[in-house]
Each structure stands twice: as structure tokens, then as C-alpha cells.
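Shown here: the complex without one of its protein chains, the others still in place.
By letter and in written order, the chains are A and B; residue numbering begins at 1 in each of them.
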Amino acid sequence: MIFDPPILALLLAAAVSAVVAIAAALFAVRVLRHWDIRSGSALQIRLERRTYLVTTALKIVMVMQMAALALFVHNADRMAILFTGAMCALGTLNVNQWGMPAFLVQIGVFLTSAVWLLLNRADEMGRDYPFTRAKYAFLLLFAPLVVASAILQWLYFLNLDPNVITSCCSKLFTPEGSGLQADLSAMDPKLALIILFSGAGLLAALALFSSAGRWLHVMLGILGGLYFMLAIAAIISAIAPYIYETPNHHCPFCLLKPQYGFIGYLLYLPLFAATALMLGSGLLAALGAPKSLQQRLPAYQKRLNWSAAVLYLAFAGIALYTILRSHLILIG
Amino acid sequence: MRRWLSRQAHLIDFTLGALLRRKGRNLMMLAVYTLIIFMLASVTFLGSALRFEAKAALNYAPEVTVQNLIMGRHALSPPDWVKKLSRIRGARNIHGRLWGYFYDQAVGANYTLMVPPPRARDLAVNLGEVIIGHAIADLRKVRQGGYLFLLSPSGKLFKLKVIRILPEDSALLSADLVLISETDYRAFFNLTPEDGYTDIALTVRNSNEIPTVVNKITRILPTARVITREDILRTYENVFSWREGIVLAMLATALVAFAIFAFDKASGLSAEERREIGILKAVGWETSDVIAMKLWEGGLISAFAFIFGAAAAYAHVFLFDASLLAPVLKGWAVLYPDFSLTPVVDRLQLITLAFITIIPFTIATLVPVWKAAITDPDIVMR
Partner (left out) sequence: MIRLEHVTRIHNEGRPNAVVAVNDVSLEIPKERVTVLRGPSGSGKTTLLTLIGCLARPTQGRIWLDDELISALPERFMTEVRRRTFGFIFQRFNLIRGLSALENVMLPAYPTGESHAALKARAAALLERFGLKARMHEKSELLSGGEAQRVAIARALINDPAWIIADEPTASLDTALVDQFIEEMRALKKAGKSIIITSHDPRIWQADVVDRIVTMQDGHILSVEDVSARERAEEKEQNA
């Protein structure tokens, strides 16, 4: 256990989030059982009033979780000096078996939070709160994720042993090695860049011009999720070497270091945001426009899509900038 | 989006007015909040400043130090160790170091006596000369060119010419330093050259080979303890983080008390305030507008408390030398008549501080805020 202020802050945030998520899930069960928008009963009015509390608490928790993700990575990076062999966040995360899962679940919490917020926004536009059931059913999926994230973080931080010799990114992310990280690094940079740029362009174009089909829209959400993973792979195999200006360094975490001007945050932020928007828009399409939102929902989805398109283009633009700025030549 | 921004601007505008209208209560809240942040910020600022100082000092430390252990305790290293170590490939600048502590009864302070390493040319001293830390200079009221008189443990009086006084910048580790020549050092502590050295320092050409070199040393000198600079750095980081964490954990009690206080203040809605919320809702504010307004209220108080508290802590730690906390965190520093820390505050610390203070406050006030916001609008008509 390392008794460090940022760790205390993260554990506090995790504990608070878990408590709120559990309380929200219990409330969600009540909503799913008793919610009846047409009823003017005292119970329905109490439920309605309580949704304000639950929604506000969840919004706060979600904002907190998004900040916690940044703090988590930043802190892991800083703690690298504590562990022999670690050079960036990745080494710290690999000190025990809980680090990487804690990080990935935290990303999951980020994306689901964002999607829930978008769904909530849509729900509050309709006079009969059309998505309330969907929204609270979704919470029943979200809450376990938050609790899992809290448990993983506690396990990870409690089991941080400074005597462990860990591996640094240059060992894990090498094409010669084995395992997922190695495979990601081994991806052909040319292919990676083609996927990254054409994917961003295609998604932006589809998001802008496909206002028509509902199922196409759902597909778009799925594509957004898929592209997220491909884009991360492309960053590892091609963009990272351009930023570090060495063909062998593939680490997706060192990008976040100050010596690279925090370019990683600039690169990841639009990608994460665009992905969340696409997933949210896709989910709304899957749920279909209820009667009370026949006009407003398509307009709202269009706004989400436009924002996503702009963010995808920004992501591609920043990626292109790192390549143009670099002195490295990967592709002849 | 513009409408949203404009609405938030209205809410902030209203909130500022509301805060000023209930000056007494809000100032009280702000004062307590600021105090909490001040305490927490002082601890984290001091912790990181000490860490920074220690690391700066370690820049001068050798990469590898070899100590002799007899019965598990640190003992003098035999002089032939230097020769033995020089056979290791990759090890360079091997030299025996002489350093120790000395209690000066005249002023009641501990000094660190040391022979400067051979490579530090700017710290070279000849027989009868001395370089001292500024704290000793102040304590003994000597200036450069003056003489420092030291009574050795065996009762001999040494008269040493002060050729230089070390500046204050890396104050923490050099303030009590007394650098004298090897001959003087051995005479002062009654050591013969056969007694050897306090420990032996060396550097390694390629830092990747440090583990290999350490391995070889332990093979050649089985009784030796080998310490690398990385080890010390890690230990420092650990010790400081740990102490900081302990102090923060103790302050957690204060934080809980503060959360309860905030909850209580937010729950105790006056009739006047309840009527005001009733009016706002009656004339067209929605429950979520009132919640947003109340959250802005909390946010503004948080922001002010954060700025004031962090600024006060900065002044406390870096201008007033953390006078309130120094005994806890410095531990060994009772000897230092004065030291000043290099002002270093990083983003991570500030974010951490914000997390630790703002989360409990916001969560504590959330339910009271909601309770206030669901006030029935028709109370204005009752």
C-alpha cells in the first residue's frame, strides 16, 4: 500500500461513486416497478421528485469519474519513479494484476457515463419522459461497472508493492514480443494510418449525411465503438512512433507526459468524446423516437452527430499534425 | 448552447447576489472551508517541496554507495576495499568517503562533518581550512575569511579558516555541513588511515549496468551493503508520501467534521430562504434551475475557499517556512534555525487537493440542496 495523497483522492472518489451508484440502482429498481407517468399518485410524484436528486448525484459522480480517469493516468505516470523498471503510467499499472483492469473499467465508466448523460438529456426533452425506463434499466448496468471500478482501484492501490520489478512500455509494446500489446505494436503502420484517417473521414461523413435510416444510425453507433478500438491500435502502432520520433517506441501512455507537450490529451480527448457521442446517438436510434419526441429527437441526434463529426475531424487533424511535425519517416 | 450559457450566467449572477445577501452565514462557511483547504494544502505543498529538496540534494549523491556492516551495523570500510572495487568493470570514480556527525556543545546543534569528494573541485579544502553551511555561519556568527573554532570529541581545539559559506538554495541538506580536509578530519575524530572510510562511493558508466555492478560488489565483498541512488530516491519518495498520507488521514477527521458542518448549514434553510425559493419556482423557475443555482452557490464558495486556502498555504509554506507544520513533516529538522523551500507546486497536487476537499463538500450539501429545490411553489400563496 502506498499512502499517497492522489491515491487517497482517487479512493475517495471511487468510494463516493460506488455509494451513489448503488443508491441509484436501488432507486432504479423502484422506478422500473412503479413508474407510471400518467398517474398523479403520491408515489409517482415522490418518484418524480427523487429523480432530480438521483440525476444530479449521478451527474456529479460522472463528472467526478471523468476527472478521476485523468487523475488516475496522471498519477500512475508520476508514480513510475517508485517502481524499478517503470518509466510511465504503463509500468505502474502493471505492478500488480489489478492495475490494467482498473484502468480499462475506468474507461468503460467514462464512456457509459457519457452515454447515460446523453440519454438523460433526451429523456428530459419529452413531456412524458419517454426514456425513463430505458434510462434506469441502463443504470442497472452502469452501477455494477462503477462498483467494479471502485473495487479494482482499491485492490490495485492496496497491493502496490514498491519492491516489485515491473516492465516498462518499451518492453511490452514491441512488435517482437508476444501478447496483445505486442500485436498492437506490430500492426503495419501504413494500414494503421489508412484505417485511422479513412475511418475518421467515413464516420464524420456518415454522421453528417445519414439522417435517414434508423438501423443505419444504430450501425453508426456500433461503428463508432469499433473505430475507437481501431484508432487506439493505430495510435499505438503508428502515431506514437511519429510523436516520439523513434520507430520502436509504441507506448500509448508516454504521449501524456509533459515532455511531449501533453499531446496525448489533445489526441485522446476528441476521440473519447466523439465515441461517446456516437454510442449515445446510436443507442437513441435503437430505442426509436417516441411520439412525444417525433420532432425534437431527430434534431437532437443531428446535433450529436454533427458534434461527433467535428470531433472526429479534429482527432484526425491532430493525428495528421503529429505526423507532419515529426522528423520520423515510417512510410516511404 | 448559447441559451444554456446565458442561463448559467443568470444563475451565477443571482447566486452571487444571494451569497452577498446572507453575508454572515456564508462568510462563516467560507472561513471554515478555507481553513480546511489551508491545512490540507499546507501539508501537500510542504510534502512536495521537501521531496523536491531531497531530490535536488541527491543529484550530488553518488550512484552507488558501499557500506561495511559488522554485526548488522554500519562500520568503517577497510581501505583495501577501494582497490578491490576498482577491479570491477564499469565501476568508476571509486573513492572512500569520510563523513560523520558532531554535536557542538557551544551552540547545542548537530553538524555533519564531511571530507569533500575529490571530484568536487569547487568544494576543495586544504589543511586548516573549512567550508560551512549558512546555518552554522549564522549560528556561530562567522563570516567568510573568519575562523571557526571546534572542540573535538577528544578535547582538542581546532582553529579553521572559513574559506566559503554554502548558499541557501538547497538549504535542507547543506545548512549543517562542515567540510574539512581529510587530514583534519582524521585528526578531529582520532582516525588513522588504516581505519578506512565511512563508506565508499562509485559511479557506473552505463546506468543500465547498475544491477550487474551491484551484483558483482556483493560477490566480492560479502559483508558490504550496497545502496544505489535510485534506492534512496525511492525511499525518500515513499517516506515523504507516507508521512504526507498519514497527516492527510488525520486531517480526514477534520474533513468529516467539515462535511457534517456543511450538511448542517445547507439543511438549515431559513423561512426567508424557503420563501425566496418558493417565489422563484412560482414565477417560473424549474426544480433543476434551483438545483443548478444552489450548486453554483456551492461551487462559488468552493472556488473562493480553494483560491484563498491554497494561496494562504502557499504563503505559509514558502514565505513563512511552514512554521505550523514543520515539526511533523520534517522530522529531523529541529536543528535548522531557518531554511527556505524552493516554491514548487504541481498540477497534480492542486487537482488532488480539489478532489479531497470539493467532493466531500458537494456530496454533503447535495441532499439539502435537493430538499430545498423541491420546495412547493404554492407555499407563496399559503
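Just so we're on the same page, a contact is a pair of C-beta atoms (placed from the backbone, for glycine too) under 8 Å apart; a residue touches a chain by one contact, two chains touch by 3 or more.
All figures in this text were calculated on a predicted structure; none of them were measured in a lab.
Note that the absent chain touches A, B when the full complex is taken as a whole.
Note on the undisplayed chain: of the listed residues B:A9, B:V256 or B:A315, the one touching it is B:A9. The residue touching the chain not shown here, chosen from B:P117, B:G299 or B:P377, is B:P377. By the touch rule set out above, subunit B reaches the unshown chain at residues 2-7, 9-11, 13-14, 17, 20-21, 272, 275-276, 279-289, 376-378, 380-382.
Subunit A meets the missing chain through residues 37-38, 40, 42, 45, 48-49, 124, 127-129.
In the analysis below, only the chains that are shown with their structure count from here on.
The part of subunit B that touches subunit A in the complex is made up of residues 44, 47, 230, 233-234, 237-238, 241-242, 244-246, 248-249, 287-288, 291, 295, 347-349, 351-353, 355-356, 359-360, 362-363, 366-367, 369-370, 373-374.
The part of subunit A that touches subunit B in the complex is made up of residues 2-10, 12-13, 16, 20, 49, 52-53, 56-57, 60, 64, 67-68, 70-71, 74-75, 78, 81-82, 84, 162.
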